[in-house]
Each structure stands twice: as C-alpha cells, then as structure tokens.
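What you see is part of a larger complex, with each chain still in position.
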C-alpha cells in the first residue's frame, strides 16, 4: 500500500494537491465518541498556511466536510470520511507539465515509481497539503484520547540552530501543553521564538529556507500500552511520523545522545511514588521500554529538513528529456515548514496512541 | 499484533529466551531463490555472543534448523520456518521468579502489558536473543537482494563519543561494504575501533556500559522503490529498526543535522551523469525522497542506548509487592550491544528493501 495505516483502526489518505479534493477515510473508530468540530477546526488551523492576520479565506478552503461515520455529533463506529475541497488550484493546462525535478522534492522519484502517470502538479500526492487529512485524523484521535485524560503537545525545539527549552520530561502538565497550542508561534520560550522568526524571515529574504526540530510529549498514557518487536509504540509512531513530508530523523527519550552516555547515567531507576505508582526518577527512556509505555511521559523529537522549494536558481534535470537544466521555482513558499509541522507531529502521535489504546483493557 | 511484520512478505517472530526455542516464519518469499547456508551462518555469527576465539560452543547453539519452505537448496515459495533451540537456558525453577524491574529493561512494562503472565526469565520475548530470528530473516533477504546487485552494509559509527569515519554517501562500493563484514570489530577506521574497544573494556571494568550509533548503507537500489505517505522506505525501515532492542533514534541522510542547515545547502542538485543516469551531487537526502528511492545510496544511522544490564547496585521496585528495592544484576553482560547490533541493522534494512522490491517491475 501507499497511504494506508492500520493498527486496530485504519486510515486511508487520498488526493493530489491540484485534483478536485483530498481527504481521509478512518475505519473502526469506536462508536459514540463526541467530536467537537470547533476544537477540530482549531487543530487544523494550526497546520493551515500562515497568512495575514485578517485573512481567513485560505483557512476556509481547508474546511473538512464529513461525509460519513458521524451522526448527531458523535462517531457512528462505521467509516468516517472527511473531504477537503481543493478550491485554490487553477491550472487545467496539463500538456505543459514541467518535468524539471525540483531538488529535495519527490518529483523525480515519484515519476519513476509511477511511470510518469502520477499527477505531479504541485507535488500531487506527495504535496505537504496531504498532511491536512492526516491532521484531521489526528485531531479526531486526540479528542478521543483527551477524554481519557491523555494529552499530546508539541513545540518547535530548534530552527536553524536556535534552540527552545525542552519539555520537562517528568513534570509537564496539561496546562503547559494547552498553552503552547494557543500560540501563533509554538515555542516554550517566546524570546527564542522571536529569534527563530527573525531567522526564518532572513532565510525568506535570501530566497532560502531553514530546517528544524519538533519536540512532542504525551502525558498520562497508562503503563502497559504497546507491544514488543514490530508493533511497539516506537515502531507505530515511527511509521506515522515518517509519513510527514520532510522528516529525516526521529528519536525517543535521550535518543542520539545515548551514544555519549554510560548505562549508569542512562538507566532510569524505578521507585514507588507517594501515590503508590511505579515511576522513574529520570526519563531518558522517553516513556517507552520494550515498545510498551511505562506510564512516564512519552517524549520524542522529529527532525525536518529545510523546505526544498527555494527561489534561487538550482541545477537539476529534465527527467523526460534526460538533460541538465536550471530551475527557478516561482511563487511564495514557506521558508520553514517546522511551525506548520507541529500539529502534524501531534496528529501522528495521537493516531499511534489511539491505535494501541484500542487494545487496552476497558478502553472501548 | 506484536511480532509480525508484513509488506509483500510476512515475518512472524516467536520465542522467549528461556523457552525451548525461538524462531521465525517467513511467508511469501519468492520461490526458487538459492540460499547459501554458509554465508547465512556467517551473517548470523556476526550477531552471536562474542566469545574467546577458540570456543565455538555458543555459536552452535544459534544454529537455525530450517523446518519448511526450503528444498534442494532453494526457497519453495511456501512459508519458511527456522527454529533456533535454546540449549543454554537452565533454570526450571519458576516459583522464585524475580519481580524486581531491571532499570532500562522491559520487565515492568511487559508485566503490566501481559498481566504478569509473560515468561520474563532472561527478558523473555523482549530479550536481545530475539534478534537472532530477525537476523536470520535479514540474511535470507540480503542474499536475494545481493543477487540483484543490491548490497547492504553497516559499521559502528560511534561508541561513547568516539567516532568512526562515515560511509562515503556517493561512492561507497561493494568491496568496501564486504570488507567490514569480515572484521571482528566492524569499523571503517580500525584505530578508532581500538579506542572504542578500550572504552568498552573500561566500562566493563567499571561495571558499567556504553551506547553508540550504527551507520548503514544500501547501494544499487534502483530509483522508484517505495511509496508515499505511510508505506515509504523510511516508514518501513523505521518500523523494523525500532524492533531491535535498545534503539532510541533513527535518521536518514543529513538527519538531525538538517535542523542546522539552509535549504540551499541541504538540497541535492540533480544531474545526468556520464552513464545517462539521473544522480545527485550530494546525498543529504539519504537516497530517499517522498518515501521512494532516488537511486543514490540509502544512508541511515541508528542510536543505541547503553546496555541496561549493569552490575552496579541500582534502585528499583519489586512490582509484585509494589515496594522499593535494591537490585544487583548477576552474571556477565555485554557492556555494549552496538557491535552485535551491526548485523541486526543490516537485517532490518534488507527486510524492508526486499518487501518493497517485490513490488518492483520484473523483480520476481
């Protein structure tokens, strides 16, 4: 398959950026779950293209229409389909389609994979726009989880070398998570956020782009969620996270820093806390041991490459003619995808968690 | 599921470290593929516990017995089952089973997940020993790939802060890959390897352990292998890599370093080379764009935490009595899993690549 994920419930994403519509079918959601559409729209708006503050026109174009599986404000248990119209696409001129491979994009690899038959306009099925249905599904999953007390949040940890604080891996609470969701630029330390936005602006002025890191936390996941070997929480989160365009790395807990640590530093000692719960004093394991949640916050970081669409002239090939060419990408492009990727990371984690929680005793 | 992976072919791993046997069923392998059992045993021996050079006793205990799916030296196309007897396990005393959660292990999370019914002796199904069937499957996949010219290799990139050279992301060839497979300590720069082994020895003497990074490359993967969104090469490799115990991070190409880069640095410009192939001048994308191979070498790095079994006294809990205890782990333990993890990483990548190659035109 390509765009199907399945773990107790099933997500099938479809659409191309310049086709009539994009969307998602979510099958096997639990029945009777109330979905707050305003909250859902707020979640989706965090992913929507950034605009001048007054304009809401583009936001409306991301409005999902629910076609099935939702009745009287609740999930029905049968497949839920959400459709998002592509109102902004214009070009109907298919004949003149560029075969210049944009560096860092999937134009060339997609053309080879599909024998040139895929709809490559605007990136087609590879477009970042396809994260909208992912975010829709993640927003739905997140509401179902939050009603069981599980909350997921994310922030920009780093952009072009400028670093925000990390989440506290032990004590982060719901209020802290919620506060970041309301920010225009989702960081913990707004001063660092200001420096990041300046850096992004500078990249834009230089017709360039920058990469960064998103950090995500999920709190109140009970111990015992997940499975060993191929179906652990890390495996499932990873399969979903690498479904977000531009992701090039993923780490849990101490992650790559483990390579510099001793076992005596990295091991998180257990103790029974004042509430009689088994907890750890540190959280280098990122809340997951053997693919299974420990009850501590789940912590992960996701590396995003700089937006590949930059306006500078770039050397590339015309892969239909197999000759070298110079490419200048027109139009405005996000000089950094990281701010809009924050809800995408949350969405992916929500989906993975819900998939595993559906196995959890008494969840349904 | 727990220990099943499925992408055009199906791998089902079973067994506990102190049960009668461990093993794997591989379903839907192509028929008529010659498997060289000596080569397979060599691959598996790279994962086997390191021993004094004269002793081969433990190695024999890892000898897989093929129960089905293999006839006259070739795969039959029907399910291939390999069984590895657990000859070394002794304890039949089930009554006195420790409920002290070893820090950094899955003792506690596994007990919660399975209501205490799992066989926790020696880590049970969570034991690193379960990588033996994974490596078996990866060795089989690797032979099938190598006969199509695709070669996968890995080395220790870093141990406790000591770094080896990286693979050349453009020019690494089959000979370089093969050479490392023959080394007792698989690094590119043996001097760095000597420093690493000294450091590991020091950790052992200090009743401690160290973590590290494995780097893996796959060459000659044709362009066009993989799929967008959830079933890309990165997603599949990730799902398998996080099936190896102690993995805490994974990155492709420039990976986390992307967070410090500009788009103009990170974008790999395309050109048509002297053979008429579309290639890139740099390989920050790690051979994968949009989940699909570009034809450039596939490059990834995997972070391993320090072995959690250390001999020092550690604070922990008895999770059956829910009280705090001090634990001293007896016996000898690998002070670093990274050397034995090298073939595990190769195996995981081989399995993912074969799964995707089975879709590739004319592969079967």
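Should a chain be cited, it is by its letter among A and B, assigned in written order, with residues numbered from 1 in that chain.
The working rule: a residue touches a chain if its C-beta (ideal position, glycine included) is under 8 Å from a C-beta of that chain, and two chains touch if they have at least 3 such contacts.
On a predicted model such as this, the values are computed, not experimentally measured, just so you know.
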**Message:** Out of the whole homomeric complex, 2 chains are present here; how many copies are there altogether?
**Reply:** 4
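We adopt the following convention: only the chains that are shown with their structure count from here on.
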**Complete:** Note: chain B sits from chain A at a C-alpha centroid distance in Å of 26
**Prompt:** What does chain A use to touch chain B in their complex?
**Reply:** 1-5, 11, 13, 101, 103-106, 108-110, 112-113, 125-126, 130, 134, 158-161, 203, 208-213, 223-232, 234-236, 238-243, 245, 247-272, 276, 278, 280, 284-286, 288-294, 301, 303-310, 312, 314-317, 319, 322-324, 335
